[in-house]
Every structure is written in structure tokens, then in C-alpha cells.
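Partial complex: the chains shown occupy the same locations as in the complete assembly.
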């Protein structure tokens, strides 16, 4: 058997298969099959049927547009009777994955650059100029201190600041919210998703939906689960909050669109699932700037060319459209990986049974004799050969 | 062999290896090696070479800026001759992953808060005040109904609304689009990507690109595949649409940047791949608010301080820059998982051959005798021992 090609021939023309002991025993036999069955059941049933271990997965790439509709009227001393439409309460006019609807505001009309006393608070009430550091700006001050201490009203004196005057007084947001009627506004969400790996794309406006339906429908989890038009009040209610409470100080609502698709089945079964979650904190003990608000200004020039502005601290609800999901499709790699490990697990059956047969059963020595062939080094004598 | 340490000694100093039957048979031998070869080829070739099963993957983290350039002139009865530059047609002035270019618009000049008749449509044409419900606001109404039915023109009467007057008449977008010249505007996209797991970052402005080239180049899939400056017309054309059609009612264009990188190779081979897709629907039967448009207003104060606004319904193309991709790098875990399963699969070869040898071949009984050693419980008699 020397010589390379002889070795090659041996390698090619020899077939080696392990020698097996066949133990005819109901107990052990049944037990063995049972264990194997269990493992097989796990591999096939759980990994493949339930967890779809045979699928390659991809996560979603998405594009969203949102459009609000609705008009309301407010009646305040400052503004009188005023109509609010989309151009007034959606700021900025368009965003990529979100839309802000102003529900409440603090308006400071006709500000100009100048000098004026601060709104009194613990930091800026003063007795004399000594209490005001010129050029200083606190975190919450609305301007740069001039160093003078001036009368805010008959009784109180505060530090004077160079700022947009008069300075905003935003002690608390109006209650109830000015645009509380926003509860009835509607939001049309258009979402186009794409699974690059499978080059599969779909829209949340399903092809079996008619235009007439879209013109009238309002999303409802039970009756209209695929209508992409949402009533703002319902969104907040679905998240378990009160719109009127939220409208006062504002907040963030997440409109979650879940696209979990099994692309081994018909594309028409790949459907969006909407859910709603409030994304800002409501813990009363961590309400550093609670809710959601920001400031913006409208700028004017008067005859003399001096610049005026109307400062608006806008409270409102930002609707973030969060799209996520996974698509699965049969793929050879994960399938093989799972089959491989499944087979490896089958090996466990034999190991388990061997342990029982060779250590727990009363005939264990008899079985061991059959399974094992003891070979010792010469020096240890060959007595053990007898068990052949 | 009783006693724990004796058992330990046995465990440590004994080496157990399965007993093998070596069958010298060309047929079976070759078949066995062939099957093993196939599985080996699959494991190595497919899993490792093709699907890079030895790599850990990470998905991209990205940051994008976009900047438009271009000027055009329009000539309309309402506005006369008017120049449009970036500050005029990009709204809002900056966004994170997208940029909106206004291509068409309906302008309603000089609106003020007041009372005026609705634009006639099926819902708001009226004969008498009885037809108009005070305080009602329909989904498409531009204000809050006062309950009066007034003359819209000589012939038609419509419900009066409290609204920004005069109300917008947006029956249809101007055709051709006002800013149809936007086709020649250019878009500079700067994209910086990062793979956190591998701490690998790169820009879409490749280091071998000169500034002079960047000042002049225009992206072209064949001639300039790495130029980050895009002509708007080309983007739409590459997606298989007509810019002039799209400009009228607007739409969403996806600029997809794909970063699939094999980090086991040189970083310079990790290159962006641009592709373009239209993201809004064009199904004629689902065109609820087709294309893409939104409203915004410019606010003015006149001498008396009353607020005026110019309402603009802006149609245009929003360019969403969608960055995606996966990077792969050698990692021990997936490698071992794949090797493990590969080995397990090798076991299949033996199983297959055994089936053939022991059940299909004419000498099967002879081979079985060699492979199997039958052991029965005593009660079943020891006859089967004879086959030793």
C-alpha cells in the first residue's frame, strides 16, 4: 500500500462508513426515536415554519409625505377674530418625515430692536444698577443686559436688556389651547417603501382602494385599517392620551408604519400596519421644557425702514412618521446554515441515548462490551483484546 | 474500573474513535467522494466566495447636504416679468436629507382676513341661506361658513365664509409649469457615510476628484459616475419620467446612493452608486392629491397695521436623498458558524451513500453484515451474535 498513486486509488475507491451496533431493545429503540423526533420537530417546526429560518431578510427603505387639512377660527383680545388655515399653522410648510401642527401659541406683536426691562423672575429683579451686570446674558434672559436697573411697573424693578422689545412674556401657555379645534384636522400620509435586496416596492395607498373611498375615509383600526387619512384627535386618542391636554403644551406623536412582509407569498399580502405612540416624556418630575414648542418670527419693515417682527412661540404636535419593518424571502444560505445545525443537533440524540444505555441501564456492561473495543498499548498488555 | 479517579484517568487517557468499515469498491467509493466534493464545493464556493459567509456586516450611517443652483425668469400677467433664484424656489431654505425645488405655483396675492364667497363647487353652491350651515367647515372649504348665501358672480351664489379673502382658486395647476426652466438647475449632493461597527467613514466626493472637475462636471451614469452634481432634468429622465410633466403637479424623486463595501479590500474600492426612482404614485385611478404640493404664505403689514399675506400653493419636486448599503468585513463568528454547518452537511454524504450501499446495491446484505453488529437482549436469544 505504498506509493502515492496507490494511496490515491485507495482514497478514491475506498468507501468508509462507521460500524454500527444494532441493539434490539424496545426501551432504548423507542427512546432513541423519540429524542430524534423531538429534535426534528424543533428544527422543522420552530426554526423553519415559525421563525422562517430559511429566509433572507432585508430592512425597509422608505419615503413619506404628509399633508394636513382643516380650517378654524380663534377669537382673542390681541388678534380679534382670526382664521387659521394650513399655511398659518403648519411650520415649516413641508418636512421630510414629519409634520408640525401648531395648536397653541404665545404671540408678541410688533417687536423692535431696543432697550426694555426684563420680565421679572428670580434672576433679574433688581434694586439698583449694581444688581445688573452689563453685557451679561443668562440662559433664560431674552437679551443682553445694559447694566441699568429700570422700572418694570409701578412696584417692580428689573434689569434692562438690549433685545427685541417688548420682551416676550411666556409664563404659561394659554389654556385651553387656542387652536383646540385642530383635533378635527386630518392628516394624509403617503408612504412609499422599498426593499433594495429584493427590489420590491409598495405604497400605503393600496391598489384596491378607490379614489372616492380615499376622499371620504378616516383611518380606524377596525373599520378602515388601510385608510391613509388620520384625524389628529384619533391619533392621540389611539396612543392613550387626551388631545386637548397635549394641545396646550404640545408634544411629539409617532405614527408608526410597520411593513413586515413575507415575500414568498403574494405581494398583495404585504400590508402596512399603523400604530401610534407618544414620543415625548410626560414625567412630571423631569419636565425640563415639557411638551414641544419653538419660536419663530414674521418680519416687517415700516415706512422708516426700521424692522419689526411678530414673535410667535408655537406650541404644537409634531407628527413623526416612523416607518420600519423586515421583509423575508427564501434564500439558500440561511436555509443551509439551519439545516446544518439541525443535523448537528440530531447527533445529540445518539449522545443522550448512549449515556442512558451505557451508564443507566442494568445491562450497561453488556452493551458497553458490544459498543467498545478496548485497545491498549503493548506495554499495558493486550488482555483487553479478549472482549473481541 | 471503579472509583472516581480511576474513571477520570480513563476519561483522560482513553481516546475513542469510531470503528470504520472500509469498503473497497470503485462504484461506492467514487460516488462517496463525488457527493463530498459537491458539498465541499457548495460550502466553500457558494457560502464563502459568493455570499461572503465569512463576513460580519454593518449597515450605513449617513449625513447628507444638498444645494441647488440656477436662475430663471417668468412672465405672467399677475406678476409681470419676475426673476426666480434659489432663495425664491427652495422651500424651506434647508432640510436634512431632502431638498424641495418649486416648479409651479398658484399665487393668491394680497389676502386679508375677512368675509367672501367660496369658489363654486358641488358642495357650496347655494340658493338661499338655508343651504349654508353657519360655523360649518368642510374638508375642502377654505374658511368657516357664516351661514349666508351670497353672489359669487352674476349667475352663481355660494356660501359665504370667514377666511383669508379672496379665497384661493386652485382648480388646476398652470400648464406648462411656470418654472419649467428648473430642468436645467443643478443639485450638488454631499454625502458622508459611516460604518460604526468598523469605524469606517467615507464621502461621495472621492479624494481623487479635483476641484476644477467638480466645478464643471455633471453626473452621468457612464461618463461621470462619481460626479456629485446632478442636472434636475437628468435625474427625472434617468427615472424614466418627463420633467415637464412632473413639473406641473410636482412629485417626489428618490436619489438613491448605494454604498456596498467589502472592507476586506482596499477602502478606495468602496464607491457610491447612484440610482434614481420616482417615489410618488402616478396611478390615474388613485390620484388623491396627485404629485406633490403644499401651501405657504408671505405675511405683510400695511400702514394701518392690518396683516396681508400672499398665499402660494407650491407645486414642485422634492428630492429625497436615500442612502443605504451594507459593509462586510471578515469576522470569526459567522465564519465558524458557516464552517460548522458545512461540516455537518458533509455528514450527509455518508448518510446518502449508506442508503445506496445498504438498500439499493445487490450486495447490500453482504455490506450490512460488515457494517452492523446485531445485539439482542438476552431474552431474545443470542442467535444474532453469530454474524460476528
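Residue numbering begins at 1 within each chain, and the chains themselves are lettered A and B in the order written.
We adopt the following convention: a residue touches a chain if its C-beta (ideal position, glycine included) is under 8 Å from a C-beta of that chain, and two chains touch if they have at least 3 such contacts.
As the structure is a prediction and not an experimental result, all values here were calculated from the model.
S.K.: Of the full homomeric complex, 2 copies appear; what's the total?
M.R.: 3
By our rule, only the chains that are shown with their structure count from here on.
S.K.: On a C-alpha centroid basis, what's the spacing between subunit A and subunit B, in Å?
M.R.: The answer is 17 Å.
S.K.: Which of the residues in subunit B end up touching subunit A in this complex?
M.R.: These residues of subunit B touch subunit A: 16, 18-26, 28-33, 42, 46-47, 51, 53, 59, 91-92, 95-98, 100, 113, 137, 139-144, 162-164, 252, 254, 256, 258, 277, 279-281, 283, 285-289, 292, 294-297, 299-301, 303, 305, 309, 311, 314, 318, 320, 322, 324, 337-338, 340-345, 347-348, 350, 353-354, 357, 370-377, 380, 384.
S.K.: Provide the residue numbers of subunit A that touch subunit B in the complex, in ascending order.
M.R.: That would be residues 11-25, 59, 61, 63, 65, 67, 69-73, 81-83, 85-88, 90, 92-96, 110, 186, 188, 190, 192, 194, 196, 201, 203, 205, 207, 209-211, 214-215, 298, 300, 302-303, 308, 332-333, 336-341, 343-344, 363, 367, 370, 372-373 of subunit A.
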